[in-house]
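Take a look at the structure set out below.
Apart from one protein chain that is not included, each protein chain of the complex appears where it belongs.
Going in written order, the chains are labelled A, B and C, and every chain counts its residues from 1.
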Amino acid sequence: MVTEKENLDVFVWRGLAETGRFERYEVPAQDSQTILDVVSWIQQNLDATLAYRFACRVGMCGSCAMMVNGEPRWTCRTHVRKVLRGNQLKIAPLRNLPVIRDLATDMDPFFDKWVAAEGHHHPTRTRDDAIEALDPQSPERRAANAGIECINCAVCYAACDTVANNPDFLGPAALQRAWTVHNDARDGDQPAILEAVSGKGGCHNCHSQGSCAQYCPNDLNPMTAIAGLKRASVKSFFKRER
Amino acid sequence: MAPRIDIQHHDTDILILGSGGAGMFAALHAQQSAPEGTRITMAVKGLIGKCGCTRMVQGGYNVALGGGDTVERHFMDTIRGGKWLPDQDVAWKLCEQAVVRVRELENEVGCFFDRNPDGSLHQKAFAGQTADRTVHKGDLTGIEIINRLMEQVLSRPIEKLQEHRAVGLIPTKDGAALAGVLFIDMRTGDFRFVRAKAVMMGTGGGPTMYKYNTPSGDKSMDGLAMALRAGLPLRDMEMVQFHPTGLLAGEHTKMTGTVLEEGLRGAGGQLLNGAGQRFMFDYDTLGERATRDVVSRGIYAEMRKSNTSQNGGVFISMAHLGPDVVRQKFPGMVKRCADCGFDLAGGLVEVVPTAHYFMGGVIVDPDTHTAMEGLYVAGEDAGGAHGSNRLGGNGVANSTVYGGVAGDVMGAEIRGMGALRDPDEDILSAEVERALGPLSRKPSDLNALRRELQEAMWEDVGVMRTREGIERAITRISDVQSDLHETGVAGDTRAFNLGWHDWLNLASLCDVSEVIAKAALARENSRGAHFREDFPDSGSLPASYFTVAQRSDKGLSVTRKPVRFTIVRPGETILPEGEPQTLVEAKP
Amino acid sequence: MIRPHRTHPLWLAYFLHRLSGLVLALFLPLHFYVISLALTQPERLDGFLRWTEMPVVKLAEVGLVFLLAVHIFGGLRLMALEFLPWSGRQKTLAASALAVSFFVSLTFFLRAV
Partner (left out) sequence: MLDARLYMLQRITALIMAPLALGHIAVMIYAIQGGLSAAEILSRTQGSLFWFAFYGLFVLAVSVHGAIGLRVIIYETFGMRALLLNGLSWIIGAIFLLTGMRAVLAVTLS
């Protein structure tokens, strides 16, 4: 607890992935203070060139994720009190992504995989057609809804060791998106999705480590989604064989 | 001495600034309508789809989809909400095309909006609307809209320039048309000049020059500041919408200013002053359920009486509804507050009015044309659709509708356009120099300047305004401005140098703040979001005027122009005779 | 190795599964070799089997059985997760798989001594 207003001992990663190092800063503790506030305070008061990224500051845009004391987190909604160890914080760029500088990562690989997993709608109707009436309680719709609120923050991507060890692996978020689209009754190309997630970086590489579900700040469960894809791909495998 | 700067050159055909609702739709529609082989480039200050405010839309999307509701009714609500100031042709197209756009969002883009048990779209009524009209996805509508659009854009051959900050609209030598846009590649700090035949600007305004504000951190009025420098006329610049309940948690945290949902008041949330008393009924018979502007003014008045909470705001209290009920009804809000250390369900949370949306913007026609050939503007950067006040749910409808329109129009008009135009090199290098300025000066305290600007705007051009206050603000703004131009930033590296971008943000904010203040001075009545204590009257409706601000060699001018009632006149309606006032059942 | 993001049950279950698979795979050729001694030199096999009577070796054997059990039940859990349409309570399942493995290897142990 930080009741008496003392300084936090903050170690921040500076520089590139290979050549960087942690640097120590002292930041005044406050009652209402998020990790993002700590990082901003350093940038605004101690070193204006500290590179980091945020946008919405309320957990909607998914651009502020970093490693905090070794765990991936959305920093704008992580209260300092929740993660403080002793009086220390260790803040590093999100794992498993190329580092641009300091705390800013290049998220392109994450989104390239999102697209590679066919994580987008394949339309069956046009803007001239009426909107399809759909039972919100049908099992497929519920399965689709389960993963729909992903904010693509890449926290799961950073938590997953398979992503770390297997550069081709599409990763939990992209696969979860593919599963969501696959379950959407309006989608017109389910075979393409299954094809996309059955390649050498596909869903079958997931070892159900569950770190994705453990860390997803929105309590989503990509592990279950990926299991769904495995099941669906096996089913279609047998159908084709017949 | 700054070293001589190389400018990298890049060409495209259609250039889109911003990846909000406006930018995304412009890209998709341009791709559908432009001739084969047209190069389309999207340049954004952040990452595609992960910046801007469209993503932050909570409540939803206004669209008349039948069931008694009509485009006419949506239009009338928009005009009445805007207190007769909207450009009626622009507002009409907004309401009309929203119907198509929402079908496109569902059917082609793949958004899934909440359904009724019978499978039809669920629509609710936002304040100020006479029908259940707002389509939504829980209270995270913007995430659904932008994520789906993002996937579509990323999976198409659209060139991406991410973390590219536009710093100047560069005209041709004769000034007749736009040649291209100058950017800073934020990751490397290099300058990049991108020529394009057609440019759509959708940088989304963003009134972040106020002490309390809701928008995304990347927004700093860059677009309007660029338009101003390019000499384009801007309208309704005094119109800043405040949301009554922004979270108040102290100056040191970015949580301060973020929106606590409108629905909290609708559901019976009570506003309490520092002494723990309800006060909204002192200001309006509807109490907490009055419209945004009224409640904001009520809170502001209470704050002025110093009846405040610790941090200088008021409290919102939900506990009397039963903490479990609150938790169940507003799970997202409760969780968000809890993450930040506040107990919304059972305790008191401090709130304050917070600058939310900017109604003013570049003057456009219903096809998004501007006064400059080759430049198209859509979304929050464009003025006219909302007049003096925006209905909740019309913001995202506006950006998606007009982004799409811009894409279609650019795709069609580019066929008739000749070669790429060459820039006025003098203006180009002047813009580079302007941007480089702070790097060659001694660094000093930007925070103090930002704070002073935000205080000045909040105190003197905020929720309630007077001539005296506004004039004071104009002086304060110009002081900040001149201090800013003496202030430098650390420049050991230009790559991802946020200090540098802070400076540029502040420069844009100062420029636009001056316009807001001067336009506020020019409007001597009270309409919608603009409230003058010295002119509390709304003025004659038939004689309604809007303000036009424009910068030229002679400086900034603000003039008044009469509103043209092209579709409906004050006091009249286009609804058929005998239509009920409202289709929304009064809630207990 | 045990970094903060790995300190939760499902990751540990994954790790145990990998470890057991690896050890089994390395042990297996050895096991096969010893067995095939029966073909060529039965007396050496007996010698070997006597050697396995030693407590340390016994314990190692129990360990192997344990790992085999862990791997089987862990594998069954994984396949249940993948193929059966149920999702919740994976942590409980992982713990149960481990418990069953303990039970099996304990039985083996008790019989062996």
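As a working rule, a contact is a pair of C-beta atoms (placed from the backbone, for glycine too) under 8 Å apart; a residue touches a chain by one contact, two chains touch by 3 or more.
From a predicted model like this one, the values you see are computed outputs, not experimental measurements.
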Task: Taking the complete complex into account, tell me which visible chains touch the one left out.
output: A, C
Hidden-chain contact residue, picked from the options A:T49, A:N145 or A:S233: A:S233
Query: When the complex is taken as a whole, what residues of chain A touch the one chain not shown?
result: 162, 165-166, 168, 198-202, 204-205, 230, 233-234, 237
- prompt: Contacts of chain C with the missing chain: which residues?
  reply: 18, 21-22, 24-25, 28-29, 31-33, 35-40, 42-43, 45-46, 49, 52-53, 65, 68-69, 72, 75-76, 79, 82, 104, 107-108, 111-112
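One rule holds for everything that comes next: only the chains that are shown with their structure count from here on.
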- line: The distance between the C-alpha centres of chain B and chain C, rounded to whole Å, is 61
- prompt: Quick one: chain A and chain B, Cα centre-to-centre, how many Å?
  reply: 27
Field: Contact set on chain B toward chain A in their complex
entry: 46-52, 55-56, 65, 100-104, 106-110, 112, 114-121, 137-138, 140, 142-144, 147-148, 151-152, 154-155, 162, 187, 216-218, 249-250, 252-255, 258-259, 336, 339-342, 443, 446-447, 489-490, 492-493, 495-500, 502
- prompt: In their complex, what parts of chain A are in touch with chain B?
  reply: 30-34, 36-37, 40-41, 43-45, 47-63, 76-79, 81, 100-102, 104, 107-108, 111, 114-115, 119-121, 123-137, 144-145, 148-152, 177, 181, 184, 186-187
Statement: Within the complex, chain A is touched by chain C residues 3-6, 8-11, 13-14, 17-18, 78, 81-83, 85, 87, 90
